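Every protein chain except one is present and positioned as in the full complex.
As written, the chains take the letters A and B, and residue 1 is the first residue of each chain.
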Amino acid sequence: MKKAQVMTAQAKFLLDDVSFYYGGQAALQHLNLEIADREILAIIGPGMSGKSTLLRILNRLADLADEGRLEGQVLLDGKSIHDADVSVTQLRTRVGIVFAVPVPLPLSIWENVAYGPQLRRGKDRGELDALVEKSLRAAAVWDEVKDRLQEPAMALSGGQQQRLCLARVLALQPEVILLDEPCSGLDPISTMKVETALRALKRDHCIVIVPHNIQQASRIGDQVAFLLMGELVEQGTAEQMFTKPRDSRTDDYITGRFG
Amino acid sequence: MPIPAVPKDVDWREFFVEQLIRLTGVSAIALVLVIFLFLVREGVPSLLEVPLSNLLGQRWYPTFEIYGLMPLILGSLLVTVGAIAISLPLGVATAIFIGEIAPEWVREILKPSIEVIAGIPSVVIGFIGIQLVSPLVRQFSGAPTGLTALTGVLLLAYMALPTIISIAEDALDAVPDSYRHAAFALSATHWQTVWRVVLPAARPGIVTAVMLGVGRAIGETMTVMMVAGNAARMPLGLDAFLRPVRTMTATIAAEMGEVARGSTHYHVLFVVGLALFIITFLINLAAALTIFRQQRGGGGRFLA
Partner (left out) sequence: MRIPRYTAQKVAFGLITVAAVSVLIPLVFVIGYILVQGIGAMSWEFITAMPRGGMREGGIFPALIGTIWLTIGAGVTSIPLGVGAGVYLAEYAPDNSFTRTIRLAIINLAGVPSVVYGLFGLGLFVIFLRFGMSILAGSLTLGIMTLPVIISTTEQALTTVPQSFRVVNASLGGTTWQGVRKVILPQALPGIMTGVVLGLERAAGETAPILFTVAAFFLPRLPHSVFQQTMALPYHLFVISTQVPGMPIKIQYGTALVLLVFVLTMNLVATLIRRYYRRRRQW
């Protein structure tokens, strides 16, 4: 029996009793999670807790896993993303993802950013140019690449590549942006640039981020969720989670008693 | 690893393309079946028209309706075994040279050269065999003609070398460096390491190389047809190598042009072709399975 769906006016994603199995192993167990729009939700937890899996469920990238199996419902704007009439490729343009390791395609910078929009017909060169510039600006990397748009994207530095990947996702004009440890491996300045960009982006997007350390969650998270071994232990505002956690396991993790 | 295609939301162009690609994939296996069935269809009548005792006989005189396959089978066997006897040690030695001894610049020359050897057409090798190798064989062996099994063996060995060398080289390369380092740490010389550690560890790969070399040698047609003498006699006795011999492949090539379609001779030649198909199929199957088993078991059996 499904639990009653309590939807607030702003919930973008609703996970209803969601479990995910890789073969026989349970990566996520009976998650009930609400993700609000125009906010940054930071998902924290020790390694192998299912945080990356959770992200990949939201845009059905988890479908690519050979032995993955999902139970429960994932609702985007009230509609299940697994309905028969849902276009998966379209879903992935509404819910974009940035990976931990930047993977620029072996194309030019311009072609990387324009890749998503070009998959669908209907935009002319002028529109694409404008979209590319807008996305690169929003990702805080335009100034560094504007004179070399035709050069290979792989020639950029790590921090630039990661912001390029963010721009690539933004060019899809998504509603939701998922980020999986986007700043791991980046220097502090690049990290700061990314976080500033995210703070600006949350005004118009729903953002879900798995930070690679707790400090990042406290810096930019509006809501924080604590995942432990596939189970959602606690969810609340950043202030509440970090100062007065309700569950002792949350407290132990945040204060570093385990990690 | 493939990403499963998502059927639901695809537009018709994508669907069409995917189905087309699927079709070509399946047609590959269909092709194997078609070839096999065709050979069976044209070859099996011979089993009905010719008694088994005839087919297993030791004389091949198609004009007199005598279709003993033994001379041909033994002919193929003789030149193949002879060729492998030469190219196995030579090939493995060259692989060791390339993998363990040769400096970089030598390797850069040697490896493309091996590929060039592999690229020489068999008719050209046969031609050189007639012009150069055959007179030499006649001179040094005292045989009446230079068109002997030995000539065929020499040329065939050379043609099988590239196959054996490249696969053996891959096998040696796949042996982890940690094995070599462990041996060096135990103060083994380079040669001792190669002989006692690397070679045994690479054995499955080398066996594969030999199997594929055998397949290559058995399947060779033009070279043996041009230099091995083409006499369909039983190659027995100690001087078998110095007498002319005929292989299964050369028989097909030499006689298919002259048979009447649908005649018994025609069907028998197809049966020979069928036999070749099955033999090489089994050899390649065994080689492929050896590779698969090795990939699963890993190369660590030696140190286990």
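Keep in mind that, in the parts below, contacts are C-beta pairs under 8 Å (C-beta built on N, C-alpha and C of every residue); 3 or more make two chains touch, one makes a residue touch a chain.
Keep in mind that what you see is a predicted model, and the values were worked out from it rather than measured.
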item	value
Hidden-chain contact residue, picked from the options B:Val50, B:Leu69, B:Ile84 or B:Ile98	B:Ile98
Of B:Leu56, B:Val116 or B:Leu186, the residue in touch with the unshown chain	B:Val116
Omitted-chain contact residue, chosen from B:Gly75, B:Pro244 or B:Gly273	B:Gly273
Selected residue (touches chain absent from view) among A:Gly72, A:Gly116, A:Gly159 or A:Gly230	A:Gly116
Hidden partner interface residues of chain A, rising order	59, 61, 64, 66, 89-93, 96-97, 99, 101, 103, 105-107, 115-116, 119-120, 152, 154, 168-169, 172
Positions on chain B where the hidden chain makes contact	1-6, 10, 14, 17-18, 20-29, 31-32, 34-35, 38-39, 42, 89-91, 93-94, 96-98, 101-102, 110, 112-117, 119-128, 130-132, 158, 161, 165, 189-192, 195, 212, 215-216, 218-222, 226, 249, 252-253, 256-257, 261, 269-270, 273, 276-277, 280-281, 283-285, 288
